[in-house]
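Right, one structure below, let's go through it.
Only one protein chain is missing from this complex, and each of the others stays in its spot.
Here the chain labels run A, B and C in written order, and each chain numbers its own residues starting at 1.
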Amino acid sequence: MHENIGKTEHIVEYKTYAYIWMALITFTGVTVIAAGMNLGNWTVFVALAIASIKGLMVMNVFMHLKFEDKVFKIFAMVAFAILMIFLGGTMNDFITIRW
Amino acid sequence: MNGTIEVQAVPLHRDDEGSRMGMWLFLFTELILFGGMFIIYAVYRFSHPAEFHLAAQELDTSVGMINTIILLTSSMTMAMAITAIQKKDKILSMALVSATLVLAFAFLVNKFFEWSTKFSHGIYPGSTELMGKPPGEVLYFGLYFVMTGLHALHVMIGMGLLAVNLAFIKRGIVTWDKSVKLETAGLYWHLVDLIWIFLFPLFYLIH
Amino acid sequence: MFTNSSTFSNSVDTAFLYTTVLSAIVLIGIITAMIYFVVKYSRNKNPVPKNIEGNTTLEVTWTLVPLVLFMSMFYFGWEGYRDMRNIPKDAMVIKVTARMWQWSFEYPNGLQTDTLYVPVGRAIRGDLHSMDVNHAFYIPAFRVKRDVLPNKANNVWFKSEKTGVYDIACAEYCGMKHSYMYTKIYVMEQKDYDTWYANASRKAGKIATRDTVGTKTTTAPASSAKF
Partner (left out) sequence: MAFETAAVQEPDYLHVRPKHTGIGAWLLTTDHKRIGLMYLYTILTFFACGVFFGFMLRLELLTPGRTVIDPQTYNSFFTLHGVIMIFLVVIPAVPSIFGNFFLPIMIGAKDVFFPRLNLLSWYLYVIGGTLALVSLFLPGGPVDTGWTFYIPYSVRTTTNVVPAISAVFILGFSSILTGVNFITTIHRMRAPGMTWFRMPLFPWSLYATAWVQVLATPIIGITLLLVGIERIFKVGIFDPALGGDPILYQHLFWTYSHPAVYIILLPAMGVISEVIPVFARRTIFGYKFIAYSSIAIAFFGSLVWGHHMFTAGMSDSSMFIFSFLSFLVSIPSAIKVFNWTATLYKGSIALEVPLLYALAFVIHFSIGGFTGLMIGALSIDIHLQDTAFIVGHFHYVMFGGTGFGIFAAAHYWLPKMFGRMYNKKTAIVAFAHIVIGFNLTYFPMFVMGYLGMPRRYYDYLPQFQIYHVISTVGSWILVAGLIMMVVNLIRGMISGPRVGPDPWGGTTLEWTVPTPPPVENFADVPVVTTGAYDYSRYAETTEKEVVL
């Protein structure tokens, strides 16, 4: 069924990478500045949100996830969901322990 | 090993997409490996917020930021190296892989100086200075050392992979229509970057 | 099984009995069906099989029926557990300290013993603390157990319903003499207890009694504790 699928690459232009790189650097600046502001409890969330955006850019463009077959994306979501479950299941104990 | 006389060891068909799938799956395990440490981090940060805050002051944000920029740039050169080889530009591809290696090395040098500063301030695992601090800070530095340390180890493994691929390109093992080895090495390299993207705010940016 | 030696033994035993009986019924059902089919449709008697690919009604049934039964089991367990965590405000507080491999108990007035003495019918709260590694405070007859951890406070409560002597075991592996980390709990009438408490407290400061730890065989009568 899958014999000799061979290459199915998508060639990405240098320009695209350069743009993404600029966006990544900008977000790095933003996250440093945001951390400097006093956002109280939101600090972590803002930092993580920005990191996630950066991460998505790296995955989708640098790692070509965007151009891959649908199963790759499903895989990535499953892996991420499982990690969140592990995190949530553990954190829940520590968050609710004093209730 | 095959049939009666002598055939090649590995069967036969070529499936680049499958190879990449295997690599992605492996990357998920790496992701979850670090994920385990992020879980520990989350729990301890939750239970010792003030001490984490205090301990984070000891880290130099600018060093962290420089290293972030270095890694992001190396990720870009890596990605471009693949474009180059696919466009049959062997020389450019080799140059870009070399640039990635140089940046990776710069990252490590930077890291080395960062750690040595910590050590010279008496902050290293088991030091009396560190043991004198409150538990939350001990945990913070424990995590700092293992997470950045393990990350640095991954940088080194990634460098090894890239070096091998550099040789592959040179010798014509990796070419414009057989680039999957370089692609998977690239995937690994981007993962190293990906993890750092999360490490950076969590350790350097707690204000 | 039902000894009612503590407030929990009843609910735990009931839940256990319920799940056991239910399981036994299902198990017998499965085994019977299996044997019946194997005999009835053996190749000698039934050389030509009939292909049946499935039956969604059946599938749904044997998903939903166990679901309901499982939920009932869960409910029993959760109800019983809620009582175990619902510590009465007026409970007498005893500090329980574990170390490799012995127990020590500190009463409200500072008296320390290595054997636990409690009045019958009174809620006791144990504040658990370990000096070294993990242990677990376990009174089998009372159906209570709670880990005793270093650097992390834990507590447990129980109310004994009958006077007598019961075993306290360590139920979390803690090294070489884990299996020797036994002691006893003496459950006394309130007035006996008061006398004991007053007497023992006079000698306070040093460990009050030492009659059980270690060689269990020598304390055979007491250790065949009431179950």
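By our rule, a residue touches a chain if its C-beta (ideal position, glycine included) is under 8 Å from a C-beta of that chain, and two chains touch if they have at least 3 such contacts.
Given the structure is predicted, the values throughout are model-derived calculations rather than measurements.
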Which of the chains on display does the removed chain touch in the whole complex?
-> A, B, C
Sort through C:T20, C:N109 or C:Q190 and give me the one touching the missing partner chain.
-> C:T20
Missing-chain contacts mapped onto subunit C = 8, 11-12, 15-16, 19-20, 23, 26-27, 30-31, 33-34, 37-38, 41-43, 46-60, 62-63, 66-67, 70-71, 73-74, 76-81, 83-85, 132-134, 136, 138, 140-141, 143-147, 149-152, 154, 167, 169-180, 182, 216-217, 220, 223-224, 227
Where subunit A meets the chain that is not shown, the residues are 1-3, 71, 78-79, 82, 85-86, 89-90, 92-99
By the contact definition given up top, give the residues of subunit B that touch the hidden chain.
-> 1-6, 9-12, 15, 17-18, 21-22, 25-26, 28-30, 32-37, 39-40, 43-44, 47-48, 125-126, 131, 134-136, 138-139, 141-143, 145-146
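Following the convention adopted for this analysis, only the chains that are shown with their structure count from here on.
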Find the geometric centre of each of subunit A and subunit B from their Cα atoms only, then give the gap between the two centres in Å, rounded to an integer.
-> 15
Quick one: which bits of subunit A touch subunit B in the complex? Just the residue numbers, please.
-> 2-9, 11-14, 17-18, 20-21, 24-25, 28, 31-32, 35-36, 38, 43-44, 47-48, 50-51, 54-55, 58-59, 61-64, 68-69, 71-72, 75-76, 79, 82-83, 86-87, 90-91, 94-95
So in the complex, which bits of subunit B are touching subunit A?
-> 13-18, 20-21, 24-25, 28, 31-32, 35-36, 38-39, 42-43, 45-47, 61, 65, 68-69, 72-73, 75-76, 78-80, 83, 86-87, 177, 179-180, 183, 186-187, 190, 193-194, 197-198, 200-202, 205-207
